[in-house]
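Dropping the structure in here first, questions after.
Note that this complex is displayed minus one protein chain, with the remaining chains in position.
Right after this comes subunit A.
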Amino acid sequence: MGRDVSESCIDSLLTEMVSTYCNRFYANKPELAARRIEAIGYQVGHQLSERYTMERPCFSDHLEAIKFICKDFWFELFKKQIDNLKTNHRGTFVLQDNRFRWLTRMSIDQSPENGTSEELSIMADNKTMQSMHLYFPCGIIRGALSNLGIPCAVSADISNLPACSFVIRIKA
């Protein structure tokens, strides 16, 4: 089942996808663009989870499914596992990846702390662009989990690049 895909192609495709949806299709509506990108990720995650759970025995509970996402699923997608998993045992999980592969090529702004209002607004723009790139992996996680029978909501947090964490809230 092994077919090789060039990683730089994937990087370019994702960058172009985010850029097209934000700047061309839904130019002034970032929420719609974000939802569309997340929906694409949902489809991808849905189908990928079907493929990657083929040989495995069934999951006994939610924690097993999340551990599958952290280990096998993440390994298939990014050739590494999730670095840190935290849970509050009440349906919220935080998955932390210390070096998220799709963000490694993204520039990190080294702006001074007390910048002018212009610089601050530029920083805010950069933050929104960075968060746009994370809607796709959030969708992938959400699609994979919902195909395993776990409806959830996934959001991402990028307080320090290139590490990022994904927060999964399972709907009761």
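Throughout what follows, contacts are C-beta pairs under 8 Å (C-beta built on N, C-alpha and C of every residue); 3 or more make two chains touch, one makes a residue touch a chain; residues count from 1.
Quick note on the criterion: contacts and distances are computed from a predicted model.
Consult the UniProt record of the chain that does not appear here and report its protein name from "Peptidase M14 domain-containing protein", "AP-1 complex subunit gamma", "Trafficking protein particle complex subunit 2-like protein" or "Phosphatidylinositol N-acetylglucosaminyltransferase protein".
From the choices "Peptidase M14 domain-containing protein", "AP-1 complex subunit gamma", "Trafficking protein particle complex subunit 2-like protein" or "Phosphatidylinositol N-acetylglucosaminyltransferase protein", the unshown chain carries the UniProt name "Trafficking protein particle complex subunit 2-like protein".
Which is it among A:E16, A:E50 or A:E76 that touches the chain not included here?
A:E50
Spell out the interface residues on subunit A facing the chain that's missing from view.
Interface residues of subunit A facing the absent chain: 1, 49-50, 53-60, 147-149.
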